[in-house]
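As you look at this complex, bear in mind that one protein chain is not there, while each of the others sits in place.
The letters A and B name the chains in turn, as written, and every chain counts its residues from 1.
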Amino acid sequence: MIQYLAEMFSYPFMVRALVAGILLSLCAALLGVSLVLKRYSMIGDGLSHVGFGALAVASALNLAPLMVAIPVVILAAFLLLRLSESGKMRGDAATAVFSTGALAIGVMVVSLSTGMNSDLNSYLFGSILAMSKRDVVLSVILSVVVLSFYLFFYEKLFAVTFDENFARATGIRTGIYNSMLAVLTAIVVVLGMRMMGALLISSLIVFPALTSMRLFKSYRSVILSSVVLAAVSFCLGMCISFLYGTPAGASIVVVDVILFMICAFVSWMRER
Amino acid sequence: MFCLKCDHVSFSYENQVVVSDLSFTVEEGDYLCIIGENGTGKSTLMKGMLGLKKPSSGKIILGEEIRPSEIGYVPQQTPAQKDFPASVWEVVLSGCLNSRGIRPGFGALEKRLAWEKLQLLGITDLKEKSFRDLSGGQKQRVLLARSLCAAKKLILLDEPTTGLDPVATEEFYHLLLNLNKKYQITVIMISHAIREAFAHADHIMYLSQDSYFYGTTEEYLDSEAGRRFFRRCSV
Partner (left out) sequence: MLAALFLALSGCGQKMSEEPADKRLQIVTTIFPPCDFARQIGGNDVEVTMLLKPGMESHSYEPTPADIIKIMNSDIFLYAGGESDVWVEELLKANDGHTESYALLDWVDPLEEETSAGMQVRGHDHIHEEAHDHEEIHDHDLHAEDHAVHLEETEYDEHVWTSPRNAMVIVENICEIMSRKDPDHAESFEENAADYTEELKKLDQAFTEVVEDAGRNTVIFGDRFPLLYFVKTYGLDYYAAFPGCSMETEPSAATIAFLTDKVKEERIPVVFYLEMSNGKIAEAIAEAAGARTAVFYSGHSITAKDLEGGEDYLSLMYRNVEALRLALSE
């Protein structure tokens, strides 16, 4: 079996999927900590549905998918944050509106144009073949940005996540940090959903954070643990997918779920 | 030396005037308690003092040596914080952010400052504990320590004893009094804990729908409004 796994690396498309995928998982996990703690866990789901709608429209109009999807999803991320900040609509309601609305528009556009084809199918469920060389480059760039963002602004992000009111009072421009979070999340979602699938990408964002929060007590350990968990679940999931021919996205999420249950169990045992 | 002055200040919230034409001065070393029914603009006023909200008219002027980011602030706890994984140390240190500017990380200076505040409030043994595992009273002390890291001379507290049991409440108020008297820290606090407020504060601001009162505690207790309010609250 080891030999079979080693063979995995002999296929260029697998190598691309592994590289891009692991980088995106790490970004998603980092962003996920802030998003989950700010009670925005559903944002990944909402944005991925918007992404699907955007990709469907791009596909129907024969435009470059990323060129359309990235700006649209960034816009949606901003709107979502704005709406819940202004209090006009609560965060979860806004997400529901966007999420289902965009999905429905996507399906309508698809049916009016060419009908469901394999491309759109793979947007929903992900495709391991979807990562091109350009995607790898984009993922690398994105990871560098997200990582630098997190390293450089670590303390400020903590303050903004833990207590936005206090952070603002001490002079931190919380609006900018929130916007950066929104933009980076949007890009991670669009890049990642082609491999993981629109229906599953949000789990890359929330699972590592949720699992780590079960076990760890300080913010720093939660962040470190999330990153490690993301890498582990991604690699394990990819191996399973390669060995058993299961879809990559679903395999990774199953590993995530198992890890979550293990950690929840451990934490429950600890409390007794 | 005044700490903070409000000059004919009005605030509106969603196009409704919430606070109108307030004028008062808070001197250094004062202990001001803001009371009043819900919806009378107390939180809005406090946000204005912090520079988080602009007054619709009038001016808020801070004392010479105080910048808005140097005001300590103990906001109401958010639901998200109940479950937040953060060590006490991380929380308190985050109060030192205002002196870091764009630089990442915390230096020895900030760490020493944070440690001092932990000592000041007697919570050094909680340093590595997770914030979410603390009792209500302990959490408030931690948040108070955080605000002291940010503050030079002035701290603002928004209903800091909500949800605390009577013992914890009293302990907290003693802490505050100590800070005020011994360390000369000016305290402005929104509170519903009337008994303690009147016992410790030397100034009272009372906000109602259409008017306000600002004066020393004795003055307030002597006034019509004060006596009515006090009677209503003490039952």
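Note that a residue touches a chain if its C-beta (ideal position, glycine included) is under 8 Å from a C-beta of that chain, and two chains touch if they have at least 3 such contacts.
Since we're looking at a predicted model, the values are computed, not measured.
Enquirer: Can you pull out the displayed chains that the omitted chain is in contact with?
Expert: The chain that is not shown is in contact with A.
Enquirer: For the full complex, which residue in A:122, A:170 or A:185 touches the chain that was left out?
Expert: Answer from the full complex: A:122 touches the omitted chain.
Enquirer: Extract the touching residues of chain A with respect to the undisplayed chain.
Expert: Against the missing chain, chain A presents residues 7-8, 10-14, 113-119, 121-122, 125, 127-130, 242-245, 247.
FYI, only the chains that are shown with their structure count from here on.
Enquirer: Measuring centre to centre with CA averages, how many angstrom lie between chain A and chain B?
Expert: The mean C-alpha positions of chain A and chain B differ by 39 Å.
Enquirer: Show which residues of chain B lie in contact with chain A when the two form their complex.
Expert: Result: residues 50-52, 68-69, 71, 73, 75, 78-81, 83-87, 89-91, 93-95, 97-98, 100, 104-106, 128-130, 132-133, 146-147, 150 of chain B touch chain A.
Enquirer: Which residues of chain A touch chain B once you look at their complex with the stated criterion?
Expert: Residue positions touching the partner: 37-39, 151-156, 158-159, 162-163, 165-172, 212-213, 216-222.
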